[in-house]
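All protein chains of the complex are present and in place, except for one that has been dropped.
Coming up: chain A.
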């Protein structure tokens, strides 16, 4: 679509603005639809993820109980002592979905997980299993966190887009259309006035001409008459012009 005129710096015409508004409206509607589709998909994933999270947490919790049992219930102290820098962290990236930047979390391990559980006399295997279970839980949870943030961001984006669609549809376009039809109306009326004025003037002119013709004919008769009756031509003229002037006064 040719958006720019070759003679820059002119005001965009109303019709042009209406065209853009209509186009923008259609595009934004499409965007809103695309985002809503994504939104529902994410929501479905969230619901199923949350359910599986419940399951995984149960399993991990179980595994911890086992480890506690085997290791003699001293686990928590040892673990708490051993906390230094986190070895399990997340990083976030941005993904572009239908024009909206959605965050995505990934978990990663950094450094060595402290395996210094020497305070525990036994149960190394159970503890290891427990650890594995919880790492798995983290995996699911991080995925869930990604989905959740995407969900919230999409929600905002959809609301904003819909706000714009509605604004275009209910405010901008009607205003433009009203202005355009008002102007058209005014122009039509001016045209009609012009036409009417033209007709009126034509009418006057016609009447002027007819009157002149009529008075010319009268003059002919008057001359013939005066020459027959012996009245001078001049007085005949005077008679006629006097009469005509009076008439002019009346009409104009």
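By definition in this document, contacts are C-beta pairs under 8 Å (C-beta built on N, C-alpha and C of every residue); 3 or more make two chains touch, one makes a residue touch a chain; residues count from 1.
We take it that contacts and distances are computed from a predicted model.
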| item | value |
| --- | --- |
| Omitted chain (choose from "V-type proton ATPase subunit F", "Trafficking protein particle complex subunit 11", "Dynactin subunit 5" or "Guanine nucleotide-binding protein subunit gamma") - UniProt protein name | "V-type proton ATPase subunit F" |
| Touching residue (missing chain; options A:91, A:192 or A:224) | A:91 |
| Residue among A:21, A:157 or A:222 touching the omitted chain | A:157 |
| On chain A, residues whose C-beta touches the chain left out of the figure | 40, 43, 46-47, 50-51, 53-54, 57-58, 60-61, 64-65, 75-76, 79-80, 82-94, 99-101, 103, 105, 107, 109-110, 113-114, 127, 130-131, 133-135, 137-138, 141-142, 144-146, 148-149, 151-153, 155-157, 160 |
